[in-house]
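Supplied in structure tokens, the structure appears directly below.
For this depiction, one protein chain was excluded, whereas all remaining protein chains were kept in their positions.
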Amino acid sequence: MTAVEPRPQTAEVRASKRTEILENRPVNLDGFVEEWPEKGLVAMESDFDPQPSIRVEGGRIVELDGRTREQFDFMDTFIADHAIDVDTCEQAMAIESVEIARMLVDPRTSRADVVALGRGLTPAKILDVVKLMNVVEIMMGMQKVRSRRTPANQAHSTSAKDNPIQVAADAAEAAVRGFAELETTLGVLRYAPLVAIGLQVGGQVGRGGVLTQCALEEATELDLGMRGITAYAETISIYGTESVFVDGDDTPWSKAFLASAYASRGIKMRFTSGTGSEVQMGNAEGRSMLFLEIRCILMAKGAGVQGLQNGSISCIGVPGAVPGGIRAVAAENLVASWMDLECASGNDQSFSHSAMRRTSRLVPQLFSGTDFVCSGYSGVPNKDNMFAGSNLDTEDYDDWNTIQRDMQVDGGLRHVREDVILQVRNKAARALQAVFAELDLPAITDEEVEAATYADSSDDYPDRDVLADLEGARSVMERGVTGLDLVKVLERSGFGDVAENYLQVLRQRVSGDLLQTAAIFTGDFVPLAAVNDANDYAGPGTGYRLSGERWEELKKLRHVTSAENPEEEVV
Amino acid sequence: MTVDLTPADYPLSINRPELLRTPTGKALADITMAAVVSGEVTAEDLRVTPETLVLQGRIAESAGRRQLGENCRRAAEMTAIPDAEVLAMYNALRPNASSAAQLEEIATRLEGTYSATTCAALVREAAEVYAARNLLADDSGEF
Amino acid sequence: MRPPLVVGVDVGNSTTEACAAEVDDAGPTRLASSLTPTTGVKGTPANAAGVVTAVRKALEAAARPGAVVDTVLLNEATPVISGLAMETISETIITESTMIGHNPETPGGEGLGVGTTVALAELGGQDGPVVVVVGAGADFDDVAHALNRAVEAGVDVVAAVLHGDDAVLVANRLTRPVPVVDEVAAVDRVPLGMLAAVEVAPPGRTIRTLADSYGLASTFALDAEQTRQVSPVARALAGTRSAVVVRTPEGDVTDRRIPVGSLTVSGATRSIDVGVDEGAEAVMAAIGRVAPLQDVSGEPGTHVGGMLAAVRDTMVDVTGQPAAEIRIRDVLAVDTMVPVTVQGGLAGEVSRENAVALAAMVRTSRSRMQAVADEVAAALGCDVRIGGVEGEVAVRGALTTPGSAVPVAVVDMGGGSTDAALLDRDGRTVAVHVAGAGELVTKLIDSELGLDDREAAESVKRHPLAKVESFFHVRHEDSSVQFFDEALPPHVFGRVVTVTPEGLVPVPVRRPVEAVRTVRREAKRRVFVVNALRALAQVAPQGSLRLLGSVVLLGGSALDFEIPAMVADALAPHGVVCGIGNVHGTEGPRNAVAAGLVDAHAAALVAP
Partner (left out) sequence: MTTATGTRTLTLREIGPAERGTRPEEVVIALSPAFGDPFTKTIVDVPHAEVIRQLLAGIEEQGGVARTIKVYRTADLAAIAHFGAKLSGSGIAVGILARGTTVVHQRDLARLSNLELFPQAPLLDAEVFRMIGANAAQYAQSRSPRPVPTRNDQMARPRWQAKAALLHLKEFECIDHARAAVEVEPVITRVD
């Protein structure tokens, strides 16, 4: 019994041939359900969401969205005390929702103005505003309020066999294709140190300055970060109701403390949340998915974390199944950006059997641009994706590049010639081979390097001696191997350029520059954040425009007939 | 030392490197491959200092990001706390994990041992909310 | 000015060891040692990278990183390549669906039922006893219901054979209990209308009637000739808890030897052909008869031929030497048993078949250490010298073990080969390499336990066993019980595990700890103990172990938790003192060759 099995035909009644064809379309393998607003199984338009309200007494918010302070649950308390600007909230709340919605869309209202106004709004008010916006207006808003001017993208680089060589080679390819961040996770958690090293080394081969992450439980994730083996963290989940938050064994205060802990070690970090998680866990407390997600966004803002990964994430099947659900998902990205947070905007989980639906789900983020359009895009075939599959994978690279070219939008990727890809994959594998040799880790054979150069999936690699690898992984942790050790090892084994790239990333710890909102590294190691690259969209002809060298780069595809000599293709 | 910082000072690594020091007092420019190879630069150097975190906090505030600024201040206070203790404190802040007295003990230690007053305030605030929301440590019932 | 810095380096099959020392007239002052994986096949230019790493690490350990090295001393590493193969030499074949002797975990009912086979759908109206045959897809409630109805209607149902895993369920629901055998995968090939017998023994017991030739004879009313013919059936069923035997006109079970090819073992004066299917003992005896062995070849076109050809090909690739010049210098054959699916069986029956495992070892006349030396010299910018023969140097290193004295023999048990050397009172040394070591042990454990998982086998080889009896305690293989304060991880609950530094690792077997332990120790005994004795006998004066004096164990296997004791126990009756090396009193069984090279170098400086 699998989801790819066609639905059982309800027999007897004769169906037309057309119905048969339609019945067999992939979209009919997706699940759809009716709304149930009383229980929160509704995207964003529910009679059971509260009405906006605010009251300030003695410099303190004493009423929020219809509840008085003694009725507050801990989300209300945290949001009232940390997220909302007490001085401006009454004034902001007094503005008509439709007026605010128009300000979000209207290019003549500056980003700074709508962001400032947003600081004084309650969750219900924010919901009231975005409910007035259709999907195109949401995209208009997103184009203006996303925090970084230059859009970017993130990739998953994982292996069904936790093979560090595969992770390194795919990380190198992903980096050279343009991803600014690379994320990995494990099947066997004890493999983490080796896979995280593979990701970092491969990433720095592909393009210097790529930031890497390894999703694990808090202690190990923080440990790898503190050693400088990874560069940022993202899988710090928050939820929109108190009961689900507690089920997840956290509170806004514990997460706020954790946010400061990461910053204290100079490590970039963002939270993760998304529509549907609360209703999925059965405790939506009768609120719509988007209302609860707005509470998460304000909680994140209140905690002072620089950014948020949202866009339903692992619960995408829930908003995806209800009417208007994907509009709500676009709206949650908008609100995260409007609240002045870095937004890593989802598109990161298997979403639909239908290629058309997969694409349309992506359009709002790709066309308006976000800080990370996908969080992430599977830089490995989906069967190797240890985050349970993404909305896009390696098979979609050429489609993605073509859509960028068709629509003249920048989704952060580019077409790269085969020889370049083979070269970086091979170099990544060789660099990791050298690192393993120097660190006395189980050897990487030349056969594995060769496999990594030409492979697609984990099936294409020789099997590793898992026991020996795990033993090696343990010794990496026990010996206290740090990022700096890896830099030294790369330097002396003939990968000086990779070592230099890696050192540049570690050097940024000292400056703390990557702690600012939406910070990434350019290829020249210039930190690019919503401070020095603040979004300045103010209508047609302004903001980020795909032009010049970058546009020339995106005009290239695998097969483009040369105008000069139509018998040849452009290389 | 008070420095007035604006978004124009960002990135500090490029625009104001003279303000940055490693925990052992080296300048950013001292972190070179040669220094790494010779062992002059150690892992200890590749950490952020409380002073730098305060500077980044000021930049965040100058860009209108009050809460990010506060987070940087809490982080500056936390640089002094060893890794294991940071994790232990985080675990203690989980729901139903600590009694009011235990949380107060943490707050006192933050204040006393680490001069982390902002962090202490966050823990005290949590203790108050946990008490009101019945999230202090106790035994959960049967079904 | 500091005295010259010298680094001795030993390139081994799996590890490269280095020993850094300052050498002056007063002799060597050892500074530090290091260990790193060997790069490439031993004795080939690819070793250079590992040598350089080992030197660098030794200097780092000596707190003199980047110091100028005067001389690197390399051992004359003879490339020893080993190959492994295992061939099943017996098989059980069932023709015309006579027998199902498999061991479903949970048969139903008890006793013996003899009757004519009838399909479930045809049940009803039969005279005489019937054995009901139930195909795939039948539900246990439905089957029991149908059998009960048939019995009510007067049919004499005496047994049932099922496709699904439902025997207990069906048996529990019968108004008149009969033996039921289940999980017969090819139940549709059970011939109908034939006389059949079904036997199920009580839990913990094995069948008596069908596993006995005369029992079969009385069941099926066979004459003496027929009884002789069915004796393989009885043999095949011995030890099972349940069985079905159907008597068909042409049915037969045979038990035959598989021709897997023969080996031609050649000594200096003569060659002998020996069939591998004759077993390990015959092979080893043949090798003994032609000693000293000069080459071995396999019969072309056979399994054995293929295996030896593969070993030779690898050597050709590595050394660039023509295939004709490569000689197989030793073979170790070991008898083993492997679980094999019975051909023609109806229920995926498995029988434990005889097999022979072979380890072969190749040496070349041509070492390429000079190429390694040249590369190392270029990389480090220093003088590189190729020193004495491994065995000799190893003995010198071993002699630094406190308490050891000449004459002394060393045994180094590695992954592919077992090496021995002897230093006698006259200062002469003799060294040998014999085929078979750690890899073969892993292979034996893997196949005998039916793991089909090299990593699991490796873990069984390297670590002691235990049974996880609850979330809070385990019983180790020595019967000691260990308690834990925190609950053990769920995936080890109730399992046989290996106790590794990483924690407890489940072993995918359903056998008790004792059985797994026996397999492990037997495998080690048949390879390490046998080879230690075999190799020592070759270096011992007049081939007599008694004249050896003391034996020092070196190398990674000397660090194993039980091998040293097993070897020592085996040597004790010969009056030999055997212990684990402790090179220079600090290095344990490691670094003997590297340290020995330095010592030899220093001695040479003083001597002239």
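All chains are identified by letter, namely A, B and C, in their written order; residue positions are counted from 1 within each chain.
Operating definition for what follows: a residue touches a chain if its C-beta (ideal position, glycine included) is under 8 Å from a C-beta of that chain, and two chains touch if they have at least 3 such contacts.
Only a predicted model underlies this, so the values are computations on that prediction, with no experimental measurement involved.
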Candidates A:75, A:229 or A:322 - the one touching the absent chain: A:322
Given A:346, A:389 or A:412, the one touching the chain that is not displayed: A:389
Of A:122, A:350 or A:493, the residue in touch with the unshown chain: A:350
Residue in contact with the excluded chain [from C:29, C:226, C:370 or C:470]: C:470
Among A:279, A:296, A:428 or A:481, residue touching the chain not depicted: A:279
Missing-partner contacts on chain A, residue numbers: 1-4, 29-33, 36, 39, 41, 276, 279-283, 315-318, 320-322, 349-353, 382-383, 385, 388-389
Residues of chain C (touch criterion as defined above) contacting the omitted chain: 106, 136-143, 164-169, 172, 203, 469-472, 487, 490-491, 493-496, 508, 510
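We take it that only the chains that are shown with their structure count from here on.
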Approximate Å spacing (C-alpha centroids) for the pair chain B, chain C: 55
Chain A and chain B, separation of their C-alpha mean positions in angstrom: 25
Interchain centroid distance [CA atoms averaged], chain A/chain C, Å: 49
Chain A residues touching chain C - in the complex, by the definition given at the top: 190, 437-438, 440, 442-443, 465-467, 470-471, 474
Residues of chain C that touch chain A when the two form their complex: 35-37, 39, 49-50, 53, 454-455, 458-459, 501-502, 505
Complex interface listing, chain A residues touching chain B: 73-74, 77-78, 81-83, 85, 112, 115-116, 218-219, 222-223, 226-228, 242, 245-246, 249-251, 253-254, 256-266, 301-306, 340, 482-485, 487-488, 491-492, 496, 499-500, 503, 506-513, 515-517, 526-527, 529-532, 534
